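Before any comments, here is the structure.
With one protein chain removed, the remaining protein chains of the complex are shown where they sit.
Read from first to last, the chains carry the letters A and B; within each, the first residue is number 1.
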Amino acid sequence: MRMHKYLISALALGLAIGAASPAAAQKKYDPGASDTEIKIGNINPYSGPASAYGTIGKTIAAYFNKVNAEGGINGRKINFISYDDGYSPPKAVEQARKLVESDEVLFIFQSLGTPSNTAIQKYMNAKQVPQLFVATGATKWGDPKNFPWTMGWQPSYQSESQIYAQYILKNHPNGKIGILYQNDDYGKDYVKGLKDGLGDKAKAMIISEQPYEVADPTIDSQIINLKASGADIFFDVTTPKFAAQAIKKSAEIGWKPVHILNQVSSSVGSVLKPAGFENAKGVLSTGYLKDATDAQWKDDAGLKNFFAFMDKYYPDGDRTNGLVGYGYSVAQTMVQVLKQCGDNLTRENVMKQAASLKNVQQDLFLPGIAINTSPADFHPLKQNQMMKFNGERWEYFGPIMTGATSS
Amino acid sequence: MELFLHQVLAGIATGGIYACMALAIVMIYQAIDHLNFAQGEMAMFSTFIAWQLIQWEVPYWAAFFLTLAISFAGGYLIERIILKPIQNAPILAHVALFIALFAIINSLAGFIWEYQIKTFPTPFGTHALLSGGLISAHDAGMIGVTVIMLIFLYLFFRYTRIGLAMRAAAANPESARLVGIRVGWMLALGWGMAASIGAVAGMLIAPVVFLEPNMMASILLYGFAGAVVGGLTSPGGAVVGGVLVGVIENLAGTFIPVVGHELKLSIALALIVFVLTVKPSGLFGRSVVHRV
Partner (left out) sequence: MTAMKTRSLSTDLLAFAGALAISLAPYWRWLMFCLVLLIAIPLPFLVKNFFIFQLTLALVYAIAILGLNLLTGFNGQFSLGHSAFYAIGAYTAAILMDQYDVAYYWTLPIAGIVCFVAGFLFGLPALRLEGLYLALATFALAIAMPQILKLSPIEHWTGGVQGIVIIKPNAPFGLPLNPDQWLYFFTLAVTLVLFLCAYNLVGSRTGRAMKAIRDNSIAATAMGVNLSLYKSLTFGVSALYTGIAGALGGIVVQFVAPDSFTFGLSVALFVGLVVGGVGSIAGALFGAWFVLFVPNIAEQVSKGLAGAVYGIMLILLIYLMPSGFAGLFRLVLMRFAQAARR
């Protein structure tokens, strides 16, 4: 009898305690998260034709080392698992499945390349694992209705070329446009954006479109064709190596059009320097990050943080390589999202927090540029500012513009 | 008409690159009777070595010849150390080994020097020589050096004893041994020479396409095509073949409507296959007759 009473009072006590502390132990975890760590998966091309982009993976890894050294996020260390897919879609699928099913990461972050991301998109959404801040500007990544678990990060290619279209219509309404583009998703996305932005005038203004393959050793033939077509505006949609070749060859054959270069290849160190600063004078592009070589940011706090990070955690990295600044910024955004998650580290909450970023500014963003997302808006960065290369560095001009996107 | 001429000239300039590579390919073929898939990577690695020397303030021509010597030694060592153990293995195993070498050299270069493009200086200057910049001084210089190497190789194989010994060793190793030729040394020598020629090709190509670990992959392909269309037994044919590939590719890309741009490489290769079906040993090659 006494035992029975004892049990009942113990039970009542337990219930009372339970009811009195509703908000206390609200830690919620999905696979990959625990009290001590957060497992983040990543797929990057460390080998193969796109291996130059492997720098992004290395920068992010270094940044997460810094975060861990400074105590982690809400006391948890980041375990960054990055696999190589060699820019091959079947390999990307294999690595994504490995990360989700074998390593059991919380989510996949900054997977690189449109073909690789396309390959894993359906799988990630079916498994309900976030495919967050993908490293490609293809416009289709901001589609919350059909793919609620996928989100891009950088300003989409189409929004960027729409800005160029606006610029052309305003400053060169009667110009003749020649386009050099890489014959894949990325190149075609840019071209579509330009055509959409020019609207009815597209057909009349674009007089030559020259594609090239990544496997082509040079693009000299295409440049000659463009010059011969009589174009006086050159829309240059090329990756760094070919961009440098395009700038150099145009100068060599004496072709001086209005040269609009896509942002992907706007790095001073990786493109303009090899091409020759004299040849690159006057080239136009857009940007949203501060250039590390630009003296005007000498005393800028954000850039100082960046340099401090580079000195301590990634001394081998090249600060003039645009990819490094990119990797740093996107890693910062990721840390912001995770901080906002607090102790609720479920996949659903990660997506929720990623879709509730309001006016987030990172160290390297230009003043006035910020990240904004919402449940209906999965394009974190939409703004760009036009810039002109003056022979030494990029000079920003004009207002901060927002390009429209079609998806 | 003007565009046609321009594309032909540009094609000759690019073709010069392919011709250079084709020469290195033919060289290795003459020495070892098969194709080395790692040839391009070896050339790329040599070019990186030259670049590093130049970074360390070594003057251009000193770096150039030093690189040739290092490449020669490298090629020689690769043959003696890596290839000797399997010299009796079936030919397909050799090819797989070349593929392995490709992977190793490419990965090593990327690890040491990273993937960002680098400029490589040219001794010829970049000013325009012809037709408003279509052929620059460097392009002309490249073709010139290729022709010089070609003449040197021709004289070497035809008129020197060592050249003769190498050809004998490649054609019939057993008989060559019987007459006292040290076949092993000849093979290694062949590799060394091919590596050096590859290094020259790399150092001439890098100023145009920019130096990075993946720069040679597609050029090797075009060089291979050029060498085969010209005939693997004829160094002169290889050079002509390389230039031809460059010209055809440009013309196909420019003048074939709709699909021309997108199929440049495929059309060039299709034409090569066509040439081969008509003349199976290449335009200038000698047909090899097998004894039954």
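Methods note: contacts are C-beta pairs under 8 Å (C-beta built on N, C-alpha and C of every residue); 3 or more make two chains touch, one makes a residue touch a chain.
Since the model is a prediction, treat every value here as computed from it, not as a measurement.
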Sort through B:124, B:210, B:224 or B:284 and give me the one touching the missing partner chain. B:224
Decide which residue listed in A:83, A:141, A:242 or A:365 touches the omitted chain of the complex. A:83
In the complete assembly, which of A:98, A:172, A:352 or A:393 touches the absent chain? A:98
Considering the whole complex, which of A:27, A:122 or A:203 touches the chain not shown? A:122
Among B:82, B:148 or B:162, which residue is in contact with the omitted chain in the full complex? B:82
Touching the absent chain: which residues on subunit A qualify? 46-48, 82-84, 86-90, 93-94, 97-98, 100-102, 115, 118-119, 122-123, 183-185, 188, 213, 215
In the complete complex, the non-displayed chain touches which residues of subunit B? 34-35, 82, 85-86, 88-90, 92-93, 95-97, 99-104, 106-108, 110-111, 221, 224-225, 228, 232, 258-259, 262-263, 265-266, 269-270, 272-273, 276-277, 280-282, 290, 292
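Assume only the chains that are shown with their structure count from here on.
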When the centre of a chain is set as the mean of its C-alpha atoms, what distance in Å lies between subunit A and subunit B? 39
Touching subunit A in the complex: which residues of subunit B? 2-3, 6-7, 10-11, 13-14, 17, 106-107, 110, 114-119, 126, 128, 132-134, 136, 208-210, 212-215, 217-219, 221-222, 249-250, 253-254, 261-262, 264-265
With touch defined as at the start, can you tell me which subunit A residues reach subunit B in the complex? 47, 49, 51-52, 54-55, 183, 210-213, 215-218, 220-222, 224-225, 228, 240-241, 244-245, 252-254, 269-271, 273-274, 318, 321
